[in-house]
Each structure stands twice: as structure tokens, then as C-alpha cells.
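Notes follow once the structure below has been shown.
Yeah, one chain of the complex is gone here, protein chain that is, but the others are all in their spots.
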Amino acid sequence: MSSPGRPSWVRLGCLLAAAVVAATACGSNTSTGGSTLQQPPTATVKPPTAVGAGEGQLNLIAWEGYVDDSWVKQFTVQTGCVVNAKYAGSSDEMVSLMKDGGGGQWDMVSASGDADLRLIYSGDVKPMNEKLIPDFTNFQTYFQAPPYNTIAGIHYGISLQWGPNMLLYSTKKFVNPPTSWSVIYDANNSGLVTVPDNPIQIADAALYLMKTQPKLGIKDPYELTKVQFDATVALLTKQRPLIKKYWALASDEISLFQNGDVVVGAAWPYQTIQLKLAGAPVDDTIPTEGATGWGDTWMLATKAPHPNCAYLWTQYVSTPKVQAEQALFFGETPVNSKACAEMEALQTGSCAQYHADKGSAYFDTIKFWKTPIAQCGDGSNNCIPYDQWVSAWTTIKG
Amino acid sequence: MEGRWTKLALQAWVALLLVFLFTPILLIFIYAFNTSNIESWPIPGLTLKWFSSTWNDPDVRSSLELSLRAGLTATALALLLGSSAAFAIHRLTFFGREVVSLLFVLPLALPGIITGISLNAFFSFNGISLSLWTIVIGHTTFCIVVVYNNVLARLRRTQGSLIEAAMDLGANGFQVFRDITLPLISTAVVAGGMLAFALSFDEVIVTTFTAGAQNTLPLWIFGAIRLGQRLPEVNVVVSFVILVTIIPVVIAARLTGGGGVARVQAGR
Partner (left out) sequence: MLLLTPPMAWFVLIYLASLVLLLITAFWSIDPFTTQIVQVWNTSNFERILTEPTYRTIIGRTVLMAALVTVTDAVLAFPFAYFMARVASRRVQTFLFASVLLPLWASYLARVYAWILILNHSGLLNWSLQSIGLPPANIGYTNVAMWVVFSYIWLPFMIIPVYSALERVHESLLEAAADLGARRWRAIRDIVLPLALPGVAAGSIFTFSLTLGDYITPILVGGAGSQFIGNVVYANVGIANNIPFAAALAVVPVAIMAVYLLIAQRLGAFEAL
């Protein structure tokens, strides 16, 4: 399997790195007395050099579908670590659960790009030793040290999988697959639409406006000036009467489609797979405007009570076989380049379907989740920061 | 005493409300046999497989065990503290008694989410890490109130003259308590304890904020609902709990409702 072309990855990486530097430099301006240090608070915590015996228990915070018995049972048999998973439906929830270094309760969190920096800079996660993960060297180069989990060469987590947010639709209502996100803003579908109950959804609307209203000049859906932000909020406010329900739990959306309450909406690939398994007439697609997406990392809590089990888990889920199993279960793309062969063995054609072999072309179409901050990519300081996204979202929902 | 038509109308109303109350519970029973793990109507098929998978599920066992432990501990604490508070309030008249009464109503009167987030903030502010004990503290707070209300209500209905008579006959304080007061309030204590346990067992809002990585049964149920993979297991567990509690509930009903307070007849 060919590794992805370097230039595009590096370009995106540089943008993210710039954002990180901007955050650190600019942080003290936006906060009221709280500090955003140049170096994350846990930078000096030395990770272990060897993995000891398992402690018998592992407490994980994960996305729904990330800790499935089909691969977890084997892990417990091998290591004796009993896995206890708490599910979260949004990055915000994960950040909140992980406060105070995990509170001495949680060991790891499968955080997406928009949660990682927040976790790192509040000192809730600590550095991991990538040399303890044998499969690390097989990871695609970009995912070995992406800017959202690696700062100044220190790894604050190990990359896991990545994927897009899809447009899920009922094949009964849409005989031909929709080609544009406009269907979820179309008044003809009033009362039949669902989107995630997550402020980051504003970026999806911004992505749509990038193509449909180029005059706004949106270059990055996470970096919006006031004018761009207001236009996006206006679009979402117009969408509000079309929404049947803002789904907060993955099973909510599955229920909505299964029972015919909605016919189209934004979803993770997980929902599509579960619905198809239950025989529902649905399918998903990425429309021409592109999609937002997520790159996930297993991060280690600063106060993790079971660090050895945590490392054993990270080793386990980085192996090609488990990477393939998880990718097929959730509908995402593994970071381990050796997983492609395993995916093909489990389900023919899956490697191509989930773009585990494609290069930067596919990767570039996805606008990965990242935390919106005041510093825009071009150096100016008037982009809308995330806390305003949160309050705007409450207002949009009404 | 009531006219025939009134009686008929009342019976119809009661029957309708019983249907209203029990339809969802009937659905819970039926969907424990669901072949699909997505709940949709009509039910696609019936199977027994979820019973064995629930029995073998370690998460179910550990959360059930934790719920029982938390419930019993919280109820025990509540019985102790709630009864003693009821006695004190009943016997004493002091300045601020009204305020204390109000205080003891608060945990039930204030929405659970407020109790939950304040306790959570309190624990993290004082560096107390979340564990079984924080769960118990959260539950005890409203369990005390339930026991307190039940015992106080019964004390108010107990005739003080009985105690006076006993003392006139020479009984000391302890004897009065053991032989007169305790038997009179025992059913109220038991009923209060059972209600407290029921509330603790099914509590989810306060527990969400006071539990760490442990799952009580309601927390496990919420996790299972959000995952959507093993919904029929939830139905199996809930059906099991309902069946197991039918007997205690009937006993409680006899103690407080049916037999506890006799209908007051005309003329003393």
C-alpha cells in the first residue's frame, strides 16, 4: 500500500502547527487570568520506559462504537484488563469528563482533533512513550506526529483512526443519492432532517457556504470572522424548522431513521452500518461540497489509575488486525498502513471503500475537527472562538 | 354512598389509568424477547437469547451489585438519621423549627440536577475523589427526607396520651420507646425505608454526577441505551427487577395504604 503523498499532509500539518503556536502565543490575551503556557503543563512528565503488569482494570471514555466486544473480549483474555467504557457523543463531553486529569477515575480517552489541544493545555493528559507501541512505526507518517497530539516532539497520545461525517439518507425518499448538502437545508424536507447536537456542526454549515456563497470568503470552516459566522448562524437558524431532532446519542439517530421519523441527516459512518445491519433502507455519501471529519487519538489521563493496562490497550488497538476490525465496525480509516490487507481479508473491497489505501486526495477533502480559536490562520485576531460557538448553538436550537 | 353511575365512572377512570400506567411496562416485558437490537414497532420477532447474554454479562452483574450496595447503605444511613430527625422535630418546639422543616424538604423539592452538580462541585473543590461513598452521600441526602417525612407523619398521628399513660404506669424512657413508640411507628419506618431504597435504586440524575468510573444499574442502562447495541438486555434486567419487587411492594402497600391506616368511620 502506497503511503500518502507528503506535500498535502505537510501543508495541513503546518496550518495546524501554526494554529497551535498561535494558541499558545495568543492564549493569554483571550483568557481572563487563566494561563495558556508555551509548554503544556504536563510536558515535563516523563512517560514510563517499560510496560509493567496489567492492573486488571481499564476505564475508557470513548465514542459509541469504539469499544466493541468483538475485539475487546480478546483483549481482556490476553491481558486480564477488564474494560469499563463510558460513552460520549461529543468532544465537549469528553473534555468535561476528563477534567482534573481524569479525576483519578479515567485512564484514556479517544479524543478527536478538536478536543486534543484543550485537553493538552489544561494538563488533563500526559505524554506517552511511542516506543512502547510496536506498531507505531507502521503508522502513516502524518499520523505519527500530527500537530493536534504532538507538540515539540512530545506525543500526548497515540493516533487511532480517522473518518468523515457523512450525509445519511433514506433510499426510499432519495432514489438517486443526493449530491449536495443542500438537502438538509431544503424546505421540502421540513420536519424530516436530523443533525448532531454539537456546536461544531456550525463548521458543517460553514463548509456548505464555502461553496455556495464564495463571496463570504470562507477559507477554513473553523476560522470564521464575525460576518462569516453570522451568515452561518443565519443559515442554521433557517434550518431549525426543518429539524425533527438534534441527535445527541448515536442510537437516537439510528432510531429516527429506523422508525421513519427522518429521511436525511448528518451522521457518522457507524449509524449507516448499524442501520444496514438492521435491514433499514439507507445509504450514505459525501456530497460535492466535501465533509468535516475527525482524527482520533487515544490519550492518557494525567491521573490515570491503570497506566499499564492503558499501554497494553494502546498496543492492542494499534495492531493491524484490530485496526481493521474497528475500521470495519465503525466505518472509518485506520492509521496503521498494514491494516489494509487485514481489511481486505475481512471484507473484500473495504480497503478501497474506506480509503485506507488512497493518498492525500481523499484526506484533503476532509476538513478535520479542530477547536476554533480567536487567532485566524492569516495572523489576524478576529475569528470567533469556541465559547461563542457554544452559546450560538444554544440560541440556534431555541 | 356514591351513586351507581359515579361508582361506574370512577371504576372506568381507574381502569383506564391502570392501562396508561402499565402499557409501557408491558412493552418492556415484550421487548425483552426482541430479535433485533433496535426497538421498533411492531416487534420483528421473539427470541430467548437475551436472557442468557444478560445473565453472562459482567457489566450487568457488577452494576446490579453496586446499586444494591449503594441502596442498602444509603437506606441504612437514612433510617438512622431520618428517624432521629423526625423524633427531634416532633418533640421539640424551638425557634427555627419551620426553617428546619423546610430544610428537610429541600433535597426532594429541588431538581435532582442541582443536587447533582452542587455535590459534584463540592467534591472536586475539596479534592474528594468520586467513589461508592460519594454515590452513597448523594443518595442518603434525599433518602433521609423520605424516611423523615414518613416517620414524622406517623408520629403526628400517634396519640401522645399513650406515651403519657405508659409513663404514668412507671415505664422509663427506654421502655416507652421500645414498647410503645417503636411498634407504633415501625410500619412507617419500614415503608419509609422501602421507598428510600426504591428511590436510590432507580436514581440516575444525581448519580451521574456523583459516580466516578463505577456504574450503578441506572447508569449502566443509560450507557446501554446510548450505545443501542444491547437494548433487549436492558429490558431483561428491568423485567427481572419488576418481578423480584412485586412481593415487597405488595407488602409495603399493605403497611402504608391498605392496612396501615384504617378508614375513619363516622363517630369515634
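Chains here go by letter, A and B, matching the order in which they are written, and residues are numbered from 1 within each.
Just so it is clear, a residue touches a chain if its C-beta (ideal position, glycine included) is under 8 Å from a C-beta of that chain, and two chains touch if they have at least 3 such contacts.
Quick caveat, the model's predicted, so the values are computed rather than measured.
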item	value
Of A:T179, A:N259 or A:S380, the residue in touch with the unshown chain	A:N259
Those residues of chain B which, in the complete complex, touch the missing chain	1-3, 6-7, 9-11, 13-14, 17-18, 20-25, 27-28, 31, 39-42, 80-82, 84-85, 87-89, 92, 94, 100-115, 117-122, 125, 137, 140-141, 144, 148-149, 153, 156, 198-199, 201-202, 204-205, 208-209, 217-218, 221-222, 225, 231, 234-235, 238, 241-242, 245-246, 249-250, 252-254, 256-259, 261, 263-267
Interface with the undisplayed chain - residues on chain A	23, 27, 30-34, 36, 90, 92-93, 95-97, 99, 118, 121-122, 240, 243-246, 248-249, 252, 255-256, 259-261, 371, 373, 385-387, 390-391, 394-395, 397-398
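Keep this in mind: only the chains that are shown with their structure count from here on.
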item	value
Interface residues, chain A side, partner chain B - complex	59, 64-65, 68, 82, 84-87, 89, 99-100, 103-106, 249-251, 254-255, 258-259, 274, 278
Chain A partner contacts - residues on chain B that touch it in the complex	36-41, 58-59, 124, 129-130, 212-213, 215, 223, 225-229, 231
